[in-house]
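What follows is a single structure, and I will ask about it in a moment.
For this view, one protein chain was removed and the others were kept in their places.
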Amino acid sequence: MIEAMSPRLILLAPEMILFVAAVTVAILGLSKNHGIRASLPFITCAALIASIAAVPLTWTNENAQAANLLLPTLGRFVKPLLAGVGVLLVLLSVGSVDRKMEESVARGRMAFDPQRVVRGEFYAFFLLSIMGAMLLCNAQDLIWLFLAIELVSLPTYIMVAIGGSGNRNQEAAVKYFFLGAMSTAVFLYGFALLYGSTGSLQFLEIRSALAAQSAGSGIDTLATIGIVLILLGLCFKITAVPMQFYAPDVYEGAPTHVTAFLAFVPKTAGFTAMVLILSCVGWSGHTLIDTDGIRIPYTGLPTPIAAILWMIAILTMTLGNIGALLQSSVKRMLAYSSVAHSGYLILGLIAGATAGIEALYFYLLAYGVMTTASFAALAAIERRGEEINSFSDLAGLRLRHPVMAWMLAISAASLVGMPPFIGFFGKIYLFIAAFEADQFGLVLAAVLNSAISGLYYLKLAIVPLVAPPSARSEEVTSVPSRWPFIAAVVCGVGTIFLSAIAGTLIGAAKSSAQASPMVLTASQEALPTASTH
Amino acid sequence: MTQLTSIPQAIIAPELSWVGLALLLPLLAAVGCALCCALRVKGKAAAIITILALAASFGIIVKAYFAYTGPVQVPIFQWLSFQWGTGQFQSFTANCGMYIDTLTLYWMLFVTGLGTLISIYASEYMEGDCGAGYSRFFFGICIFLFSMSALVLGDNLIMLYLGWEGVGLASYLLIGYDYARPAAVAAGKKAFIMNRIGDLGLALGIFMLWANYGTVQYSELFAAMNKGGQTSVDWELSVIPFLLMLGAFGKSAQIPLFTWLPDAMEGPTPVSALIHAATMVTAGVYLIARMYPFFELHPQALATVAWVGGLTALLAATIGMAQYDIKRVFAYSTISQLGYMFLGLGVGTTFGACYHTLTHAFFKALLFLTAGAIMHGFAGQLDLRKLSGLRLLPGWRIVSWTMLVGCLWLSAFPYTAAFFSKDAILLKALTSVRADFRFLGWLGLFTAALTAYYTFRVWFRVCAGPLHFEPGAEGHHEPHDDTHDKHDTHGKPAPASAAKSTHAFHPHAPRWAINGVLLILALGALVVGIPGYNETFAHKDNWAQQMIAGSSAMEGAGLAEDHGAEVSEAHPTVLGMDAHTGLTVVGCTASIGGILVAWYLHLRSRKSADQLRAALLRRWWIRWVPICMENKWYVDEIYHACFRLPMWLGAQILSFGDRHFLDGVMVDGLAKLPIAVGKLFKPLYGGALQGYAATMAGGIALVVAWLSWVWLRGFN
Amino acid sequence: MLLIWTSILFPIVAAFAVAIGPTKSAKWTAFAGTLASLGALTIFAWNFPAWHNAEHFPKTTGPSWIPHAGITFSVGFDTVSLLLALLSAFLMPLCIVGSFSAITERTKEYYGWFLVLGSSIILAFAARDAILFYIGYEFTLVPMTLIIAIYGGTERRVAAVKMFLYTFLGSMFMLATLIYIGWEHRLAVGAWDFDIDTLTKTATRLPSSTQYWVFAAFMVGFAVKVPLFPLHTWLPLAHDQAPTAGSVILASAMLKLGTYGNYRFALPMAPAGGADLMSFVAVLAIIAIIYASLICWVQTDAKKLIAYSSVAHLGLCMLGLFALNPVGAEGAVFYMVNHGLSTGALFLCIGMFYERYHTKDTDVVGGLAKRMPVWASFMVLFTLASIGLPGLNGFVGEFLCLGGTFISEHDGQTGYPGVLGPWYAVVAGLGLIFAAMYLLILLGKLVWGPLREPHDDAAHATSAIRLPQDLCFREIAILTPLAVACIWLGFQPKPMLDAIAPCAERMLANYPKEVERYMSQSAGTPLASINGKTSESRGE
Partner (left out) sequence: MNQELSSGFTIAANAPIAVALAISALLFVIGLVGFLCRRNMIIMFLCTELMFQGAALAMIAFARLRMDVSGQVFVIFILTVAAAEAALALALVVLLYRKRETLSADAWSDLGES
């Protein structure tokens, strides 16, 4: 047992770093010293960077194989991805958390009150949530999966509530929390059904059980409903139909830096969980039994699951895009855009093992960078101390804040899939993956949706760059902190720079998406039995 | 004549490339004129360049004429050619090269000759514009001469097309020379566009030839023709003559594309003389003559040409009778005479047509130049009712008498050059085996009488009678707009001009250049009659006939000739007399009769002309004739109503539809569709927490229900 | 390869220099950047070894970019793409110089975007990798949208948005199709590859029903860009609103991407589809010719008129391409270059008078020959080139396009059967008449006639840079190279025709066979029976 544990523990080194850091910042946040409090985000950053560094050091092949994971190398890409984007997300939040209180303290209007300060908690929760998402990569059974998802979710509820001030983020918090709890119950029920059908919580065992079922009379009803419920519950995390309705409200209500977080970390966690669950099901070895009892093997997920994902994908991207068309609030629009991008990402889920997972993660990377760019640009400016919300605030932004205007435009171009920005390569690779899985219809839907999305992304580029300034936009100023600005520039440059090294990134994603050799043998075992039947 | 003679095969003779200078010189002169234009040269440098270049090219053509031994093809450089295979139809060759046979030389001689003369004339005529449009004018002339030379000299149809459009361009630029006058601009535009309609026909004809023969080079086309085998032709071959014909009709102002030529008189008179009378408009004749063998690909092709020519001749003559503007009368006479040429081509006498082209070139250039001189001297006055007895005015004698020469020639007065040439055409028509051709012959005779009438109507009005004149409305016909820029009254009628007495106005008489050119042209008009004299009196070979017979326009290369063959041997008759004699009698009668009527109505008692008109207008059954004649048979109006207006309306509708329907409804509507759909989903995002929960739960329930339904139905 | 990358990247470097450098020197930096690009391309063209064959050069595959998707940095030219790239690179400096007086605000951005635009156009022409092509092709939209939206007329934003969305929609289909063909290659070989030649080989092996759809999807993308009726409505608006130089590049280089796409992708990749759809596309092209010409006739806005005339002219170009014989193809390619020169020059001319009068309405301004004789001379020259006057460049392309259409159905002789024929040429030929009509009407109003000038000189006075009444040296220097090119190509088209010929043949390599198949398949349809009849009667 010890022998089996230790490599797993080593694999958890990044999470441990984050955990230690979380505890540290939580404590240091209570310090009276302003300098220490101000250094919290950077400590967070340092921890995240350290965890990135820890991944290649610890995640060796031997360790990974010893860990008995379903996707033994997944963390090698996903963990640095989470931590890397996490660094940018931290920069976004510098100066936002506790801002009013810190200002008052600095002006001497009030004394420092450790009971009212939330900065330390915020960064602690920030780190814990990322840590939860990282832990998902190491999940080997449903319990771990469940706990990791909850570890991602619970801090985010709090972050929405404490990240800013005012009624809006509290409303966002309550909606996010309650609906999140409901969705948790849904996938939890799904877990139960899956467990009931397969008799195990271990992924590898579930995998073989499902393979056996598939080789028999097909995956049974209980398991299917269970898997579908899990997927539907996780749809909440990835803001996919039918669980995406909260997204516009929560994204709009939450403080911008938290919105950026919500748009990336829970989504990545949700997709990772889905990848794990679907890896248990497998993208091959399923057969169709026709009326004469002859088995026709087909590639891809079992038909009902594939069909549901198919519908979810199309509905998600479509509803996201057409919803975004109507918006006059930037953040709301970005929320719908986030929904739409989830729709594209589901293409990767459906495409699955051949190229889908790597496409999915590569796209998540692209999405993380470009959506953070747009949120960072929004976070770097404010109007009368309030965060930017409507498009009219952005009109003529280039006159006062040219760099942010350009960053918004760049992120919009990248989000719409304009070459040579990273979003384009993400999309292309998703299409490639979908083609590999024979999903022409989905590609067509995604193509049409991309075209529709042009309608509103263009607005995001044109309004700051071209539109004449409005009365509202005259009052737009920079936020005191320069870090969101820097984050925006880094992300904006990143959208271009990353496309230059897209080949390397895709390679890394590809190697991380390899299934465990045990899984492969399981599915190969299943196939001959299927054909001999 | 009975036998199909083959067209002489051209040999390739690169050593004759010096003839290409006839092409190059006008082009260089054009560049020179353009430079003059750009450098704003104030003097007459452009005119000198032009005259020298044109004279040189005339000299070259004369030299080529004397050096001529047989048809030659002279390659110059590769222009538009490429190939994609080795087969006959797998290449396209249209090089810059020359095809020189007698027809070419015949045409080039009078084109360059008249070009030189008229440039000399223009150097004086246009001198008022020195420093302004003067160089531009000669630029246009040079472009024209280049294009015309390319048209005639070119060794393939694409070169011809180049020249064809080039002369159209020159015509456009020169008609619109006085660009500040909207009428001139409109006329230039109309000329170009109507020509373009014809050009399309020509282009399609060229395509059709290419598609069926695989070449557009004359030598190869004629070689293919010589092989024969065209006894049964499919529709593609048989439309070739009709398409080419359309081009010719456009360029030579025949029905239905004739209306541009009268309007083209808005251009300066030397232009009218050179382009719209002597040379350019005969390009249609040249085309048909050059491609004559191909007009027998369809039995009715030449008949169509004949009919169109005959009817145009009559129609234009009737209009010409009722016009008051001297240049317009001459313009309609040009159309009418071109009609004769087409009639001649149609009935099978290319010689008659080409000979008439030659004679017409001289006398019509002469007539126009005299009209120009009058216009030049009388401040743009061209209304024949307002000018009278000019021959009595000192300094205007040469003009008056050379004009008489021109008029006599135009009315085919017996034993003038035009008499012979017209005779040749009408003789062929009247002795044809085809009844309709004979009818056209009589129609031509009738038209000849009308021609004599309206021609002398002009002369008797303008040059004969008592001296009286009113100056024109313009300060000068060619406005010195740029030189007079400071006190620019141009474009507005000078308010004092109506009140101005004739005595205050001093018409300035033409000087040596104009007079000299008029005299030379009159002489030329006499000289071109020599072949006719030779034939009629000395019974020698007609030079013109030799020239034509040695080329692709030779008579007897055609099928139409076959039908007429026996009859022509059996000495056909006209009114029971020997054809020649009979025609002489009838022709003389028509010509002299017309002149006499003109004399009576317009010299002896000028009032009677008005009385006659009034009398005609009083009678309802005949009044439409003068009305229609004066209004040019309403052809412009009919075209406007039938083509231009519906198209214009259609264009407006399309324009509106494009903006509001295609763009507004279809495209914008498509863009709005997702927004509209998006609005449908708006209620789902109402903002209430439990509303969202309900929707989510509903979504899950739907999925689970679907799954169960699928299961019950038996998915596997 | 280095020279190609120099010509692509140098403008981008210059764009950075513009962004960093002072505002005053921005225009000269931009000019230098475009000149350097043109220079590099000219040196390349000078040493180009493949002028007389259909090969492209350099043939080496570039460094891999995304190995898993087979995307490489491969660039290389064949003669057609080299000509078009030269055209674009040639127009770029002219446009920059042409903007000196027109653009007085936000100059740095303007020149920066212009440089980026230039390099992405050259990239699109140079790309040997389909995705690289798509990057260049699509990215042109960004600078162009911004140039229109920032520096355009009163409705600039609507125009820019429409242009962007419309072409974006179209090109998404094209992208999906490219990836689809890549997928077919992957199925056949086992690895992704987006090399254009490889894709062509793969695509031509697809069953004809698949090729039909491949072709249709390509056409959706390229037809919007060309633009082909009825997908053209974005163009007049964009042209109308764009600043002068924007219009020039839009008409001369960006629309060529559409026709080039047909030449490079749609036609050679899906010959079966091309054969099936050629009469359909040809009919659309003809409708475009007639429809746009008629609309031109009633336009009073000079720029819109030229914009619609572009629709008509490119309709003719498409017709030539879809005649599917070397004559038409050669004419079409020639016409691409010609249209770039003459229409670009016309837009420059219109821009020059617009800068002086601040209106493009031909009902308000006119008779400028008197005021601006030099301008008028250029205007007349370019209009005539646009009309297709023999001896000027427009004629060659126009004549060959029509000729190719005309002889299309003369199978067995040219070696390239087709289903178009004389009737198509007749109807398309009407476009020539209309072209003369509307362009001469434009000339008649704008250049000739009595002088008409708008009364308010206020706008004139506010112009930041005072311009002389007639063209200044700079403006003459812009138009002169174009004029020389127009005349030179009209008199000496042979070298260019020879250069195009092998490429045109290569594009059509599969067509004789496919068209035969199409004609035998559709023997029962009325159209085919007509064709059959004519060929029978010819056989007799």
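Read from first to last, the chains carry the letters A, B and C; within each, the first residue is number 1.
Basically, a contact is a pair of C-beta atoms (placed from the backbone, for glycine too) under 8 Å apart; a residue touches a chain by one contact, two chains touch by 3 or more.
Fair warning: this is a prediction, and the values are worked out from it, not measured in the lab.
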| item | value |
| --- | --- |
| Chain not shown, its touching partners among those shown | A, B |
| Residue among B:Ala183, B:Val527, B:Ala688 or B:Ala705 that touches the chain left out of view | B:Ala688 |
| Contact with the hidden chain (one of A:Arg8, A:Arg99 or A:Arg168) | A:Arg168 |
| Hidden-chain contact residue, picked from the options A:Glu102, A:Asp249 or A:Glu382 | A:Asp249 |
| Which residue of A:Gln65, A:Ser104, A:Ser200 or A:Ser392 touches the chain not shown here | A:Ser200 |
| Absent chain, residues of chain B that touch it | 682-683, 685-690, 693-694, 697 |
| Residues from chain A at the interface with the omitted partner, ascending | 141-143, 146-147, 150, 154, 157-158, 161, 167-168, 170-175, 177-178, 181-182, 184-186, 188-189, 191-193, 195-196, 199-202, 248-249, 252-253, 326 |
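Simple rule for what comes next: only the chains that are shown with their structure count from here on.
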| item | value |
| --- | --- |
| Cα-centroid distance, chain B relative to chain C, in whole angstrom | 36 |
| Chain A, residues touching no fewer than two other chains | 455 |
| Junction residues of chain C, two or more chains touched | 165 |
| Residues on chain B engaged by chain C in the complex (per definition of touch) | 37-38, 78-85, 87-90, 92, 158, 161-162, 164-166, 169, 172-173, 176, 179-182, 185-186, 188-189, 192-193, 196-197, 199-200, 203-204, 207-208, 210-212, 214, 232, 234-236, 481-482, 491, 647-648, 650-652, 654-655, 658, 662-663, 666-667, 671 |
| Residues of chain A that touch chain B when the two form their complex | 174-175, 178-179, 182-183, 186, 217-218, 221, 224-225, 228-229, 232, 236, 241-243, 245-246, 248-249, 288-289, 303-304, 308, 319, 321-323, 325-326, 452, 455 |
| Contacting residues of chain C [partner chain B, same complex] | 162, 165-166, 230, 233-234, 236-237, 291, 294-295, 297-299, 326-327, 330, 367, 369-370, 374, 377, 380, 384, 389-391, 395-396, 399-400, 402-403, 406-407, 410, 413-415, 422, 425-426, 429-430, 432-433, 436-437, 440-441, 443-444, 447-451, 491-494, 497-498, 501, 504-505, 534, 537-538, 540 |
